[in-house]
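Here the complex is missing one protein chain, while the rest keep their positions.
All chains are identified by letter, namely A, B and C, in their written order; residue positions are counted from 1 within each chain.
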Amino acid sequence: MRQVLTPSGGLDGTAPLDVELTRRLYRAMVIARVYDRKSTAMQKQGRLATYAPFEGQEAAQIGAAAGLEPDDWVVATYRDAALMWAQGYPWELLVAGRTGDERGGRPPDHVPVLPPSITVGGHMVHAVGLAWAEKIRSSGRIALTSFGDGATSEGDFHEAMNLAAVYDIGCVFFCQNNGYAISLPRHEQTRSDTIAQKAIAYGMPGVQVDGNDLFAVYETVHEAAERARSGQGPTLIEAVTYRIGPHTTADDPTRYRSDDEAVEWRKRDPLERVRIYLSERDAWDDAWEAAIEEEAAGEIDRAVSLAEAMPPLGPGEILDAMFETRPPHLDAQRRQLVGEAP
Amino acid sequence: MRQVLTPSGGLDGTAPLDVELTRRLYRAMVIARVYDRKSTAMQKQGRLATYAPFEGQEAAQIGAAAGLEPDDWVVATYRDAALMWAQGYPWELLVAGRTGDERGGRPPDHVPVLPPSITVGGHMVHAVGLAWAEKIRSSGRIALTSFGDGATSEGDFHEAMNLAAVYDIGCVFFCQNNGYAISLPRHEQTRSDTIAQKAIAYGMPGVQVDGNDLFAVYETVHEAAERARSGQGPTLIEAVTYRIGPHTTADDPTRYRSDDEAVEWRKRDPLERVRIYLSERDAWDDAWEAAIEEEAAGEIDRAVSLAEAMPPLGPGEILDAMFETRPPHLDAQRRQLVGEAP
Amino acid sequence: MSAATSTVMTMAQALNDALDVALDKDGDVLVIGEDVGRTGGVFRITDGLLETYGAARVIDTPVAESGIVGAAFGMAVGGLRPVVELQFMGFSYPAFDQVINHVSRIRHRSQHRFSAPMVIRIPYGGGIGAAEHHSESAEAIYAHVPGLKVVVPSTPYDAKGLLLAAIADPDPVVVCEPIRLYRAVKEEVPAGWYEVPIGPVGVEREGTDVTFIAWGAMMKETRAAASALEEEGVSVEVLDLRTVVPFDADAVVASVSKTGRVVIVHEAPRTVGFGGEVAATVAERCLYSLHAPPERVTGWDSVFPLKRSESQYLPDVARIVAAARRTLEA
Partner (left out) sequence: MSAATSTVMTMAQALNDALDVALDKDGDVLVIGEDVGRTGGVFRITDGLLETYGAARVIDTPVAESGIVGAAFGMAVGGLRPVVELQFMGFSYPAFDQVINHVSRIRHRSQHRFSAPMVIRIPYGGGIGAAEHHSESAEAIYAHVPGLKVVVPSTPYDAKGLLLAAIADPDPVVVCEPIRLYRAVKEEVPAGWYEVPIGPVGVEREGTDVTFIAWGAMMKETRAAASALEEEGVSVEVLDLRTVVPFDADAVVASVSKTGRVVIVHEAPRTVGFGGEVAATVAERCLYSLHAPPERVTGWDSVFPLKRSESQYLPDVARIVAAARRTLEA
């Protein structure tokens, strides 16, 4: 397992990022954590639909995005808000999606991120298709798709990996192995020792990396992205991490795992080790922490306000994006919906 | 690649079968080839629907069946008539299926073979389920599923392999890599060097074997079957072989491969090397060959006669096996079909 | 099995009880699906079964719907009686190939030599403000697959009885379970094994002016609409289809022949929903009894909306009442 920054903040090798960029990414992880905790709190207040927290996976998501160019495609899941935001998806739209508003699925025009995939497994091959289109156009853009350990059990994982390898598609397969598919632990999902070794089935490189290590994730994704960009094809990355919280706000993890496990993993917190690393270089102190936490809270509060201030879709508008132009039968149904026709 | 009997009939290691059994299996390969050629001829005469010839794959199929116990399940494909027959499926029903008669799908009660799968990929997991049922019952029976190189590109291959490994299911995955999925050559289907190495993705043993080598196939399947039987779980076997004929009688292989290739492969004919091996041991001569070929022709002719003598399903009978008991709507439709109701 | 002859239960409890009774009675029955063991399933329908029957018969699986259904199919062909749980109807589609190409066909393919006595339980329908794919109603798709039976209970009693009938059935049965009725009402549910036969509609309420036909989740709104109209003196006959396939056309025809008016309600999209089949059957078989055109009150031909606009989609009492009025005023 590839590691650069140890849990105690020490370096194993050389840092792939300078201190300033490390501070930027640390700050991004802080914001992400604020978003995540705020979302869980809001869900408990009934302000959000079911929420899938990602606490513990911040380094994986922020590190992965840092390894990409700004116009590379990201195709990710319901648990990947930090990754999507880091690639340009605004917090307020991520919140809006979770309030149950369709407009949360519409990123701004320049943002190369698809709305999050709710189905497990089906979205990876979409990244293959997007990267394929870019390859045909020789645009230099690639795609990264993020998915969980559980998603690797789906047939669509296999087809996506195989097609990407066969056609040398510039797609990075980024698996956040957070230990569970809802209640099913990783070792009951598959008999392979690692997820990374599944790459062998496709003649593709596979790398296992400490997913709580910002540097290792960044470095690995960046290498895979540049490999993809230069036409050498896809890479599978297994980022080993842990979901500290429940699967979703509707889940009760005590049914399937011991508290000890989470306690153990808290010691490998992805923010903590960067904090130590930076403070040893005089680039972190309590005052800065307090400042960025306050900024983060402000940023997320603003996003929540924006999302909650959106009026719901107007009557009939739920039928307006089924096709580019509404066909006659949807016209008729829309008239019924708004009460203009029986 | 595992090999025991070289193309020139020499032994590399020890023969896993005695001469008598080898003669029996040789004879089976001869019958299979007669069936196969007869079927192609009949299709040209319009007596069969499209036919998928297996010439060149006789050792793979007959060798695989020889490695099983008589009551082990076999779940195979449209190209596996020899394998199915060797496990008890009568020739006349295999012919009947190809004439387009539903009753070809009904093996006799004691025969542990499912009707052939026409869809590519979906059937492998059925063998997993069958073997799982046997495991639950501790019956000692296992299942073998046969499929092509092309089928390994389907998502269902992945799910079947993964589930079998996770639950230690006694299922042998027997892939006849005959070089092509219709027109797509093996190396364009997947980037892995071998199909056998795909087993690594599932923490399962994978073995590549010369599929035209009766001894190697027998030995490998037998080992995998006994491994499965003893509760140690599944094995993937890649039997490397070649489809000498077209994909089906509707296919024109000149569109996608050179004649040279087939000429090369003819030199590795699976019958030829057994013939040499036996004749070097004074267990084969022209007279015996003539005798078994004549017997084979007789056996297949009888099967064809039986199949062709079957009257077609009677009016309405196509509706009689949809459920154990015909529900009212099918009763009504049946009356319409036979002209008893408008 | 408890000594009590009946207990007041929600549908969720009744389904759990059915599985318990079946696992207890028949050693060939097993439960298989994602998270059905340790967590007792997304909706806790399989709660406690792992503890009682063990991991060999209550099987937590990887996320692989096609594999789950395909393996269960193999088990069924091999003589077991698996009950599959898929987590939501929107996640049943990866298994669709297995269902339409194998599960529904093996009896025919093998001319009765093999069969697939298995059950596929699928929570369906909206109304709980869920994420995309968690609110689908696709009963019409399964109904169009020859060789499947499809049932859709709307009450705790029927849910248990239909599930047990499905488990006992020699052929594959898809059980569509209305999510928002899982815990909506309670009623007396008998202890032990009983079956609600697959096929016959339930005549919930007799009436003479108009027939309401619905199933599953939409029974709630349909009953409420019937009550509202009855208060105005309209006599409504309410049919709970309960089974979609085999469709009890005779009962529908008998009712509509009597009332001359019909309102069909479903949550699924309108185009080629099962309501079309019902309306077509009515037109074919009791045209001359009809006093008014049949009315369908359905979901729109759209994606099921998210929480904030869900109410725009779901058929409600007002729409059903309005449709009934149109038939009465025609």
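In this text, a contact is a pair of C-beta atoms (placed from the backbone, for glycine too) under 8 Å apart; a residue touches a chain by one contact, two chains touch by 3 or more.
Keep in mind that this is a model prediction, so the values were computed, not measured.
K.L.:
For the chain that is not shown, enumerate the shown chains it touches in the whole assembly.
P.N.:
Result for the missing chain's touching partners among shown chains: A, B, C.
K.L.:
For the full complex, which residue in C:Q87, C:S154, C:T211 or C:S302 touches the chain that was left out?
P.N.:
Touches the omitted chain: C:S302.
K.L.:
Please identify which residue in C:V83, C:A140, C:L181 or C:V265 touches the non-displayed chain.
P.N.:
Spelled out, the listed residue whose C-beta touches the missing chain is C:A140.
K.L.:
Name, in rising order, the residues on chain C that touch the hidden chain in the full complex.
P.N.:
Within chain C, the residues that touch the unshown chain are 66, 90, 93-94, 96-97, 100-101, 105, 108-109, 132-133, 138, 140-141, 143-144, 146-147, 245, 247, 268-269, 271-280, 282-285, 287, 290, 292-296, 300-303.
K.L.:
Write the list of chain A residues that the hidden chain touches.
P.N.:
Those residues of chain A that touch the unshown chain are 73, 75, 102-103, 105-107, 109, 114-115, 119, 122-123, 125-134, 136-137, 143, 155-156, 159-160, 162-163, 166-167, 321-325, 327-330.
K.L.:
On chain B, where is the contact patch with the chain that was removed from view?
P.N.:
Touching the missing chain: residues 49-50, 78, 97, 99-102, 118-122, 150-151, 153-156, 181-184, 188-190, 250-252, 255-256, 312-313, 315-319, 322, 329-330, 333, 337, 342.
We adopt the following convention: only the chains that are shown with their structure count from here on.
K.L.:
Compute the centre of every chain as the mean of its C-alpha atoms, then state which one is farthest from the centre of chain B.
P.N.:
A
K.L.:
Please compute the C-alpha centroid of chain A, do the same for chain C, then give the distance between them in whole Å.
P.N.:
36
K.L.:
How many Å are there between the centre of chain B and the centre of chain C, using C-alpha atoms for each centre?
P.N.:
About 40 Å separates the centre of chain B from that of chain C.
K.L.:
If you average the CA atoms of chain A and of chain B, how many Å lie between those two points?
P.N.:
Whole-Å distance between the two chain centres: 45.
K.L.:
Any chance you could list the residues of chain A touching two or more other chains?
P.N.:
As it turns out, chain A has residues touching two or more other chains at 153-156, 188-190.
K.L.:
Which positions in chain C touch two or more other chains at once?
P.N.:
61-62, 64, 66-67
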